[in-house]
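With one protein chain withheld, the remaining protein chains of the complex are depicted in position.
Just so it is clear, A and B label the chains in written order, and each chain counts residues from 1 on its own.
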Amino acid sequence: MLDGLKDIIRKSSIHVCLVNTGGCNGCDIEIVALLSPRYDLEQYGIYVHNNPREADVILVTGAIAEQWRDKLQRIYAKTPEPKIVVAIGNCPLTGDVFNQEGGNVHAPASDFIPVDAEVSGCPPRPSEILEAILTVAPGAIAARGRQKL
Amino acid sequence: MILPIGPVHPGLKEPLRLKLKTRGEKVLSAEIDYGYIHRGIERVMEGKTWQKGIFLAERVCGICSYIHTQTFAEVFEKIAGETVTLRAQYLRVLTNELDRIQSHLLANSTYFKAMEHETLFMYMLGLREPVMDAIELLTGNRVNMGWNVVGGVKMDIKQVHMDSIMLIMDKFESEYGRYVEMFESGPLVGLRSHDVGKMTRDEALMARAVGPIGRASGLKHDVREQHHTYRDHMDFKVVWRKEGDNFARTMNRFDEITESISLIRQVIENLPPGEIRKKIEIPAGVAEYRNEAPRGEVTYSVETNGNLIKNISIRTPSIMNIDACAKYMLNDVATVSDAVATYATSDPCIACTERVIILDESGRHLDFHGVHNINSKLKG
Partner (left out) sequence: MSSVIWYLYEFARKSWAQNFAAAKSNSEIMDKPSRFRDYPKVHKEYCIACGACTAACPAPMAIKLVRDVDSAHEQGITYPVINNRGCIRCGFCAEVCPTDPKTLTCGENHLIREKFTILPVDKKYVIDDYLCIRCKKCMKTCQVGDAIIQEDNKILIDQKKCISCGECLKTCPVKGAIKGIHIANVDEQKEIINLVVDTLEAEIEAHEEDVKKIGEGEVFKLDMDADDLIEKARGILPNEELIHDIIENITDRLKLRIITWDKNKCVDCGLCVKECPSHAISFTKEEGVVRDPDKCLKCSICYQTCPFGAIGYYIARFLFKPSENGGNIIHITLKTSDLPVRS
């Protein structure tokens, strides 16, 4: 009973923190575009807060640059449970074009923190991000919440 | 006290550390620490062929990705000593202006978000979506377009596309004026933006401010005046203002959007027929080229051996603008929330800025921990 109630609340109110760990910015502005009236992320109960301390979902966009190797783990530790991590774009998945000779990145992001879902594309269209977040995030948060109980 | 903001902070979209020296609520001065998203893109480009390089140049920055590819293509055309066909030049202007509109709308929307005017923020993003549609229709992708090549553009535009872009522009213009008026004559918005974050013309000159930030402080400088397509075929005027405060910077962007719409109309009405792409043989050589990005002047200097990029260095506008913001605009700002809004109005693009390569004495190892750390290392 209580579990069910918590599930409903967790599914319907998701706070998102956006962390750019060294990308080209393209994915970030596509996430900002999701806030626009056309996609209207907030109608699904998702609110982009950009504050790790009250986030349920961390969106990682970007290959891991030198400075983020320890800071990303600190951000992950500061986020309260239950939390999930979604990797947006190719950078956190494979390092994209930066992960070759001369690049100074430490992709993938899953080497540093556990990644629950991923959206590929460089950058993905807002509709693709929306689709991925809506299919994965609510269920994953509810499941993660039950695990800890 | 020192109030640190960032790198992950509700007020900032991109990671950057803003250290505000405050007394009470008043901000005395500010310091900026970069280096959070340095990826070494210039070093990645070195030793690659120029055909690949244009896709890498696109990923220097996601917001103004188009102008990077155009400048990259034009610097190679300068090395070869050729210009592309007139139709390709017109199409480049068309995409450049569409890109400028969406970038300025995004910059202004960030400012409105920073000063907590959620309504205008939503209006700006709502306006931006049709423009993104036009870009996607024209080039095939929303952000990293992959449309420019050395020698022209990849895809031709058909009458259908021109009609739908015109339709989008008509609709855009009919709504757009109302929002500008909302900002220009809104009394509460005016209180938050008039005389906040002032930068005088001399200070702008000292900080080498470029783009809308410089033009809002009275520096009448736009590289488009020197660009051959704009100079010979287009009719446009440089928008500039004298005040140098947040209001002027935002209004300057709004006025530039109006200018851009008129340029788009000129392109679509006078689009000459012909080829869109021609073959250009690249000899070995060195060249430098500059263009007007949405944020100001972007410079590429490239050395090539005809096939590979031997050396490339990119100068983007944001580095000067962010420094101008930290040194001059954030002096004596009344409140911390105004400081964040002032920072947002300088339209910082961190991804553009961070490409510094640091080599140690053996010349191999790459290591970067922010500009201030380098300075202290050099001193000590």
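Everything below uses one rule, namely that a contact is a pair of C-beta atoms (placed from the backbone, for glycine too) under 8 Å apart; a residue touches a chain by one contact, two chains touch by 3 or more.
Just so it is clear, the structure is predicted and the values come from calculations on it, not from any experiment.
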Contact partner of the left-out chain, one of B:G151, B:G197 or B:P212: B:G151
Touch criterion as defined above, residue of B:A80, B:L137 or B:V180 at the omitted chain: B:L137
Selected residue (touches chain absent from view) among A:D28, A:E66 or A:D96: A:D96
Subunit B residues touching the omitted chain (full complex): 47-52, 55-56, 59, 119, 133, 136-141, 144, 146, 149, 151, 154-155, 182, 186-188, 277-279, 307-308
Touching residues (missing chain, whole complex) on subunit A: 38-40, 43, 90, 93-97, 99-100, 118, 120-122, 125-127, 131
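Methods note: only the chains that are shown with their structure count from here on.
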Distance from the mean Cα position of subunit B to that of subunit A, given in whole angstrom: 26
Subunit A to subunit B touching residues, read off their complex: 17-30, 32-33, 35-38, 49-52, 62-63, 65-68, 71, 75, 96-98, 100-105, 122-123, 125
List of subunit B residues in touch with subunit A within their complex: 7-15, 35-41, 43-47, 55-56, 58-63, 65, 106, 109, 122, 125-126, 128-129, 132, 142-144, 349-352, 366-370
